[in-house]
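Other chains of the complex are left out, but the ones given are in their true place.
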Amino acid sequence: MGKPSQATRDKLKTVSTATICTALFKRGLRKQMIQDVHPLNPALGNMVGEAFTLRYIPAREDLNPISVFTDPSHPQRKAVEDCPPGAVMVIDSRREPRAASAGSILVLRMMVRGCAGIVTDGGFRDAPEIARLAMPAYHNRPSAPTNLTLHQAVDINVPIGCGEAPVWPGDVIVGDGEGVVVIPAGIADEIAVEAFEMTAFEDFVTEQVLAGRSIVGLYPATDPKTTTDFQAWRKAKGR
Amino acid sequence: MGKPSQATRDKLKTVSTATICTALFKRGLRKQMIQDVHPLNPALGNMVGEAFTLRYIPAREDLNPISVFTDPSHPQRKAVEDCPPGAVMVIDSRREPRAASAGSILVLRMMVRGCAGIVTDGGFRDAPEIARLAMPAYHNRPSAPTNLTLHQAVDINVPIGCGEAPVWPGDVIVGDGEGVVVIPAGIADEIAVEAFEMTAFEDFVTEQVLAGRSIVGLYPATDPKTTTDFQAWRKAKGR
């Protein structure tokens, strides 16, 4: 499992998940958006990092008394200490938000350790506290019951599903105010470059539309004048 | 397809979707609320305009490469340029928010063209940007994937379903902080008048309740004193 280069990371910090989805769509990848997860604090900037995964299965009552957490090798607790700085923990909670995937103390610990973010297709408990942290977190909805109620962590860093998307360890995860997208590790660099370029064009188009220009010929750029104007705009803007 | 009169439009700017629903309920119309759509910017005032509809079907992969948008007659792009100023575009996305119904550039273009708003029972991409625009937009939830992933626009201005509600072109659409309601074109004027009157009464009742009065006899006004007091209040308030 590699890590995205700093250049790729920097570019992905500035583009939207929507733009990335379009770049993935052009390559035949239509299911990379983690469905129905939301940022606890939409004001934080983009979340970018390689995926570190955690897999939950339904909790069997006899295996999940409150005492399990006294074992430091419990996969959930181990994952919190092992997730590398710069990585994003992605949890397969089977789209089950009726019990928590994790709470504020664990998320805080990950923040202190330098992790880049955390995502679950279930819910976090202590959501109001997590929303005040500086590390991005995404979930379906707040969920106060302890994870032992419905979830048992069993695997670290295996391929998982999260919100109907496939997540392979090392894939590059990007989150913005809209949600979270999964970029296959092998194409992260090219997607970053393409999305960065697309973003410049979209910013140009937005300015033009705001100034009253029709989208016909402009978006997409079927009128050659659009391309000319865009080149001039880039030069003027230094982009 | 007509347009609501300015008087009707003005009244509807000041009443709530809840009050309109009650006026519709009295006429036997119980399904006019577009279910489970939410304003991207609840701080904007009411959205009011006649319905201009757009119909999507599931996207067949061979018919929906990224290149389709180079055709200016593509129904989605055409709709954005054709939706009349003052109208509200209502999109039938089959309650499918897993791919976008539209993105910020198209919504911005509609705003610049003077449209009154946009509604989908799916989701918008670039939702954070759309939330900062001055034109009201309503959806189920943010959705970054391009609409081509799951949606193909096929019809403009035909009767559609949106969020379980029937929407006929020309129906009067009203949105507030709570959601969006569809008023059949033929009764828009009378509903506007009735809702306007109801709103005055509800404002009076709210004041009375805040002052400590019981709802018994007051709401509804079964105590004759309520009617007398209300008339006095209207005179005093100039309403």
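Letters A and B name the chains as they come in the text, with residue numbers starting at 1 for each one.
Basically, a residue touches a chain if its C-beta (ideal position, glycine included) is under 8 Å from a C-beta of that chain, and two chains touch if they have at least 3 such contacts.
Bear in mind that the values here come from a model prediction, so they are computed numbers and not experimental data.
Starting from the 2 chains in place, I would like the total count of identical chains in the complete complex.
Here the complete homo-oligomer in the file comprises 6 chains.
What we mean here is this: only the chains that are shown with their structure count from here on.
Given that chain A is a copy of chain B, what angle of rotation, in degrees and a multiple of 5, matches their CA positions?
Superposing chain A on chain B takes a rotation of 120 degrees, nearest 5.
Quick check: how many Å separate the C-alpha centres of chain A and chain B?
32
Spell out the residues on chain A that touch chain B in their complex, using ranges where they run on.
Residues 16-18, 20-22, 25-26, 30, 33, 35-36, 38, 42, 164, 176-179, 181, 202, 205-206, 209-210, 212, 214-217, 219-220, 222.
Can you check the complex and tell me which residues of chain B touch chain A?
Residue list for chain B touching chain A: 66, 69-70, 72, 77, 80-81, 97-98, 100, 103-106, 108-109, 112, 125-128, 141-146, 148-149.
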